[in-house]
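Sending over a structure as structure tokens; questions will come in a sec.
All protein chains but one are shown in place.
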Amino acid sequence: MNRRIILLLAVLLLAALPLLNLLPVSNPLHVSDFLVSIIGKWICYAILALALDLAWGYAGILSLGHGAFFALGGYAIGMHLMRLIGPRGAYGHPTLPDFMVFLGYRQLPWFWLGFDWFAFAFAMALIVPGLLALVVGYLAFRSRITGVYLSIITQALTYALMLAFFRNDMGFGGNNGFTDFKELLGMPLANSGTRAILFYASLVSLVLVFLVCARLSVTKYGRVLTAIRDAESRVRFLGYDVTHHKLFVFVLSAMIAGLAGALYVPQVGIINPGEFSPANSIEAVVWVAFGGRGTLVGAVLGAFSVNAIKTWLTSVAPDLWLIVLGCLFIAVPLLLPKGLVGLIRRRKEKP
Amino acid sequence: MLTATNIDLSYGASRCLRGVSLSVGPGQVAAVLGRNGVGKSSLLRSIMGLERIQGGSIIWEGKEVRGLGPAERARAGIGYVPQGREIFPFLTVQENLETALAAAPRGSNVPAEVFDLFPILRQFLRRRGGDLSGGQQQQLAIARALTARPRLLILDEPTEGIQPNVIKDIARVIRHLAKDRNFAVVLVEQYFEFARDLADTITVMVRGEVALAGKTQELDEAEVRKLLTV
Amino acid sequence: MFDLALPKLLKAAGRGGILLLGLLLLMAPARAQDFDALVPGLAGTFGEQAEAVERLGSLADPRALPLLQAMSDARLLKLADGSVAIQQGATVPEGASLVRINNRVRVALRGALGRLQLVSPDPAQRLSAADAILRNRSAEDIPILETALARESRPEIRERLELALGGARLASTDAAAKRAGVATLGASSSPEARNLLLAARAANPELSGAIDTAVIAIDKKLQFRQAAETFFQGLSLGSVLLLAALGLAVTFGVMGVINMAHGEFVMLGAYTTVVVQEFCRGIPALQPWSLPLAIPAAFLVTAAIGAAMERGLIRHLYGRPLETLLLTFGVGMVLQQVVRLVFGAQNREVISPAWMMGTMTLPGGVSITQNRAWIILFAIAVLLATLAAIRLTRFGLEMRAVVQNRRIAATMGIRTGRVDAMTFAFGSGIAGLAGVALSQIDNVSPNLGTGYIIDSFMVVVFGGVGSLMGTLIGAFTLGLVNKLLEPYAGVVLAKVLLLVGIMMFIQRRPKGLFALKGRAADQ
Partner (left out) sequence: MNEPQDLAALPHAVSTKGLYLDGVSVVFDGFRALNSLSLIVEPGELRAVIGPNGAGKTTMMDCITGKTRPGSGIVRFGDRDLTRMDEASIANLGIGRKFQKPTVFDALTVFENLELALKAPRGPIACLRWVLSGEARSRIEKTMLEIGLTVRAGDLAGLLSHGQRQWLEIGMLLMQDPQLLLVDEPVAGMTDHETEQTAALLVGIAGERSVVVVEHDLEFVKALNSKVTVLHEGSVLSEGSISHVQNDPRVVEVYLGR
């Protein structure tokens, strides 16, 4: 009960931020635009961390490709946002985004069709990562590629996608990606009201995803995943088709990551191939590890705390951030194998 | 002189050795007998340092070796012939023997007397250990332990799954090492006659404990057999 | 100061070419006098100039070259006595004046210079002359090209000359000469010859059959050359992958440790090369040896860091591969950032020694860059050295024993912890060697290693964990397949296809190409 109250309070506190932003600057409780937008970003990261924790913490699938699912979700929404710019682009072309005019496209490529419709784009933000996870997961799990092998394969996949999206002829804006977005669902993105709505959309998504994951983890399915994580072959001898079970959670997790990306892009106003960088995926892993894997709270806590350190450090001593992050990677497995949550629990048990 | 006293060993919640003691001096053969799974191999592994014991002491040549790892015990003069031979399957016979030169000075060779004891190995020097027959592997395992020039040799069921003529060879070698070379030998066996013919002392274990121990001549053979067979 | 005595000047210019002069004189005994008679014409009227230039140009007398060159550069002086000399320095001496030319003379000069340069002692000049003639082929050039070809020994110049000759013959009006031209071009293997032939096809319907045959012959040779060059590029990529993957095959294959910092070790090897080079720059005697010195230096630096990492960090995580992966990734990040802070984020330049620069041309026109050829050799040498270290040394024996049965190896007195550290150091050291090689063909930057690490893992997984033979075959297979796919699929798609291919392959053979079989492998 106690834990639930703390979580509820935390959510309420977050929910209050955009409202406090509306207060006059002179008010001591005023919260800056910067803080609202950055917390909005962290909420998306926390959703990504939940996705990763579901796959890694519960089912033992250490995916180094979740950054790619996140980015794919972001690109899907980005395509929608690009379509909405319409003739307001620098070249003023009625249908083609600027980069296509620049690259000499005559008409919209087939895979851009339908993205002018928000529901379609939003569905794609979930379906495309899900489909990719389905194909990769099927190939990998069927041949019992597990552990580090799976990690390496997913990382290679991410890397290949990054190279692909860097190319101009892929039709996704190449190096520069998408930016200069104007509006979403008729609301101008520059408007602080829109930002508040996006913030709440993210917060609601975070709570929902958290509840879904928490619910899932207490079903028998959640216990099957735990069993697979700890003794995969034993589960097979109990008659469970491990491939199906892993595939199910992997696809679900990829879709959640896609959702996180879809919420992220309108808030930051840009998406480019850098999001596919393998380092991003593995950074998400460290959020989960730092917070405490296999505990959903830990994933959220890790995403918030590591990103808080990152934000602070990149403003104070930007050169040191990567070193600190590297040291986190080193220190967590050695000193904090159960993460922050493990540390807190141990504190509680000791006295 | 090896003196192991009151050794306790458990894996998690299951205790496999309960206050087991054993001692053997130079020129002596101590046999440890018992049915499958009574903890004989665990006792040898504890002496070699492959198991971390929870209680008791192991004194070798006057020094407590309980805290040392297997490599340091090997360097202190304890040679080990594991159950199931465990030769290195992808190394040649020559290389298998040379692994035991780890503590020897640079440029040392396999002692010639190893080949005198097991002449058959000389023919197979370039063959992979995994390609030898079971009996040849057993001879290789003993030869390998001897290459490190130990003063104590511990053998874990050296006759298991071996054809009778090789068993005779092995018995001859063990007797030679103890009587002519003054080795201390600890021998774990299920094969009663083999142990009785070689051993100066016999320890019979049942369920992790010593059920019977004493000089070979003084033990009641029928009683020992009763503890061994079903 | 300038030299007024033309004979002296000519002597100096011609001394190197006496033999050649003799040869030319033999062929055309009258020409020596012609030369002397023609020279004053250079200072005459524009008409006289043009004629003298054309005739000097067809004389193939090497003495004419500097004169005509000077004339073209507006450095030819007309002296008071009516003779000519080349201006030395910036001033025009008393009584002399610069020879002026018009466009007609200029055109004549261009052709004549081209023809004359063909017999120049400087190969670069001969090559550019051949190119010049090739550009405006005319039948008049046939004899001089034939002469030049007869005495040309350099294959790359011969190739251009043959091309020019073929073109010139095609431009002739004589049917037999044309036929010979088609044959000459057909024997070449350049795309230019193919274009010349195709261009001539419409104008010469009577030759179309011969031209078609010649074009097909060229196409075949071009295909072969392209295949050979693709093969070489594949070998080159394969050797780079081999270098990067060999160290991994040791740490991952032998010890089962995923070292995500392996790419950073490669990068450190490259930076060690930079540092050694900079150190040697100050000591002239050492300068040519900087690359050979970098090899042991890079090995030692990365091996030391590898050993420290194994003893200090990885050792605590044996049996927890996922945690090891995270930890080593962190080490990689730290190393990368530290290098970025120390050396800066921009690329560092490594100067390849002269013997590694340039291209060599193999028979059939296949050209290979020297540095890549060296890297292929280096990769094979490193592979052999690695094999030797594992097969023949005490350390190698202990390493193999520990891999096959750690517990029993310890009972033989082998200090397994020390072997682990040395094995890791060894694998890391090989990564350093890869860095030395990569510094010669790639930009040395803090993220040098990231581009190779994923491919290297693929090589090890594909080849079979724990098998150096598998690593060798895997590296070259991946290199070749990558380069074979690239022309059809593009760089990125080739990578994606390769990745999918490997995943399909693992479906069939989960343990890679060269899996250790049987019970011992499962232990």
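When the chains are written out, they are named A, B and C in that same order, and each has its own residue count from 1.
FYI, a residue touches a chain if its C-beta (ideal position, glycine included) is under 8 Å from a C-beta of that chain, and two chains touch if they have at least 3 such contacts.
Owing to the predicted nature of the structure, the values given are computational and were not obtained by experimental measurement.
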Cross-chain touch to the chain not pictured, restricted to A:62, A:100, A:164 or A:227, is A:227
Full-complex touch with the removed chain, picking from A:120, A:138 or A:240, is A:240
Hidden partner sits against subunit B at residues 11-14, 16, 35-37, 83-84, 130-131, 160-161, 190-194, 207, 225, 228-230
Residue positions on subunit A contacting the omitted chain are 216, 219-221, 223-224, 226-227, 229-231, 233-234, 236-242, 244-245, 248-249
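The working rule: only the chains that are shown with their structure count from here on.
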Label-sorted list of chains bordering both subunit B and subunit C is none
At the largest C-alpha centroid distance from subunit A we find chain B
Taking the mean of all protein C-alpha atoms as the centre, the chain whose own C-alpha mean lies closest is C
Cα centroid separation, subunit B vs subunit C, in Å, comes to 63
So, in whole Å, the Cα centroid of subunit A is separated from that of subunit B by 59
Note: in the complex, subunit A contacts subunit C through residues 62, 136, 139-140, 142-145, 147-149, 151-153, 155-157, 159-160, 163-164, 166-167, 278-279, 282, 285-286, 289, 319, 322-323, 325-330, 332-334, 337
Touching subunit C in the complex, subunit B uses residues 48-50, 69-71, 73-75, 80, 82, 86, 88-91, 95, 98-100, 102-103, 106, 130, 144, 148
Note: in the complex, subunit C contacts subunit A through residues 258, 313, 316-317, 320-327, 329-338, 340-341, 450, 454, 457-458, 461, 490-493, 495-496, 499, 503-504, 506-507, 510
